[in-house]
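First the structure, then my questions, so here it is.
Only one protein chain is missing from this complex, and each of the others stays in its spot.
By letter and in written order, the chains are A and B; residue numbering begins at 1 in each of them.
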Amino acid sequence: MRGELGMPVYFTEHEIVVPGQLLSDNGKRSGEGTYAYAGKIYAARIGFASIRGNKVVVTPFKTAYKPAPGDWVVGIVSDVKPNGFEIDLGRHLKGVIRMPDREEVMSAGLNVGDVVYVRIKESGLSGVAIDKRSRIRRIESGILIQIHPAKVPRLIGRRGSMINMIKRITGCDIIVGKNGLIVINGPSPEAEFAAVKAIKMIEEEAHTSGLTERIEKLLRGLIGEG
Amino acid sequence: MSRPERLIDDNGRRVDGRRPDELRPIKMEVGVLDKSDGSAYVEFGGTKVIAAVFGPREAHPRHLALPDRAILNCRYHMTSFSVEERKPLGMTRREIELSKVIREALETVTFLEEFPRAAIDVYVEVIQADGGTRTAGLTAASLALADAGMPMADLIAAVAVGKVDGQLVLDLCDLEDKYGEADMPVAMAPRFNSIIMLQLNGRMSVEEFKRSLALAQKGISEIYHLQREALKKKFSELAPKEA
Partner (left out) sequence: MALTPKKDLTAKIMRDKIYSLLLQGKRIDGRRPTDLRPIKIETGLLSKAEGSALVSMGSTKILTGIKVEVGAPFPDRPDEGTFTVNAELLPLASASFEPGPPDERGIELARVVDRSLREGGVIDLKKLCLIEGEKVYVLFIDIYVLDYDGNYFDPSLISALAALATAKIPRYEIVDGKPQKTDEYFSLELNSLPFTATVGVIGEKFLLDPQLEEEKVLDVSLVVGADERGDITCVQKNSPGQIPIELMDSIIDAVIEKTGEIRRKFLQEVPVKLAGST
């Protein structure tokens, strides 16, 4: 198969590839999820192989969240220090909100165990810094669940189509962190369960087709038509 | 169990009826546990192992973390009832040694630089032992790492070859391991044709050693194929359910 790159690629679009699988002979076009060795491109992770731009990429099914500046994430306050807060962003990630002095720390009014919705300022060798100039929103109630960060784009959908459908049918307010932590608040327990079920199903079936229709069917069945 | 009179009969059949270059029936399933980030279950005949991966996650204790890459921890462990004579609780010296060689193999193919200051924890638990537990364990650990979405250069496939009654055989079972003349666990990254783990217990001539490696390679390419199928099956099995 000759891809857009004008050289042979050894996979079909959306084929599931495994680490070590040979993808292409042009080592210069190695993208996310791949690596180049001796002039060839191999998959580094299990996922879908495709050509994006002029690179061969593998979109992994599961991947640890890599914080990027500007990302909005959900976290739990894990430590309060004189110079700021430590926020648990799930699994091994901790973000830090630096405050210039104790007064600001006190007036922020955050305690260990509080759930917050915050924005990543930067992430590098010295850790993950959280932007304190964007509003640090403390979430007062709801069900907190966690999905694989890799599935968040599918949960959001193209231009928010999937998440908005879930919100509309269930009537729930849903905050989705790019790190895979999600808070759901609904008008009733049934509405909340329905949203949780839908989100878990999307996590399981993110890579299948016809998902939007199935989710809508699931929700209508749980909530009722109209 | 006492030594059978012969480990290979006149027809070239081994104690379990196999020919010298035959693998035992192999079963692989990926994603068998819910709480770990990746997991796999592997059977080589009567040997049954489960592997689970947690990571990347915070390194404990913190001072062991490395600034430029993740550390990989590995624990190979056997349940008390995996063997004929009950194995008491706690880590034996053998388990500690095998944890090391398995860890070193996994470190070789995992792109640890992607997760500075983090730890990747790999646990291999042998629930039934019938020879080749470390090779089955490494095969399972490699699948579990892939299942967890770890970036790797290649999967690792492993098998034990050996010498019984003067003949070279593939995929030793427990009897052959106990009463044969040599036992050689081999692991490879098949994509690169490179050896990732290698040990020899016993003695062989140089000629036999070379032939054993070739025999291991043959078995490993079959195992590699099964690993890739098991991984693809897990993710393509999530076909649309009827809502």
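Descriptive notes on the structure:
Just so it is clear, a contact is a pair of C-beta atoms (placed from the backbone, for glycine too) under 8 Å apart; a residue touches a chain by one contact, two chains touch by 3 or more.
Here the structure is a predicted model, which is why all the values come from computation and not from measurement.
The missing chain, though absent from the display, is touched by one residue of B:15, B:33 or B:213; that residue is B:33. The omitted chain makes contact with just one of the residues A:143, A:201 or A:223: A:143. Note on the undisplayed chain: of the listed residues A:16, A:115 or A:199, the one touching it is A:115.
From the set A:64, A:183 or A:218, the residue in touch with the chain omitted from the display is A:183, counting the whole complex.
Contact residues of chain A toward the unshown chain are 76, 78, 88, 111-115, 139-144, 183, 189, 193, 196. Along chain B, the points of touch with the absent chain fall at residues 33-36, 39, 46, 48, 50-52, 54, 57, 60, 75, 77, 79-84, 86, 89-90, 121, 123, 125, 127-130.
Here is the rule we use: only the chains that are shown with their structure count from here on.
Note for the complex: chain A touches chain B at residues 16, 18-22, 33, 35, 37, 42, 44-47, 60-64, 91-92, 94, 125, 150, 204-205, 207-211, 214-215, 217-218, 221.
For chain B in complex with chain A, the touching residues are 37-38, 55-58, 67, 109, 111, 115-116, 118-119, 146-155, 189-192, 227-228, 231-232, 235-236, 238-241, 243.
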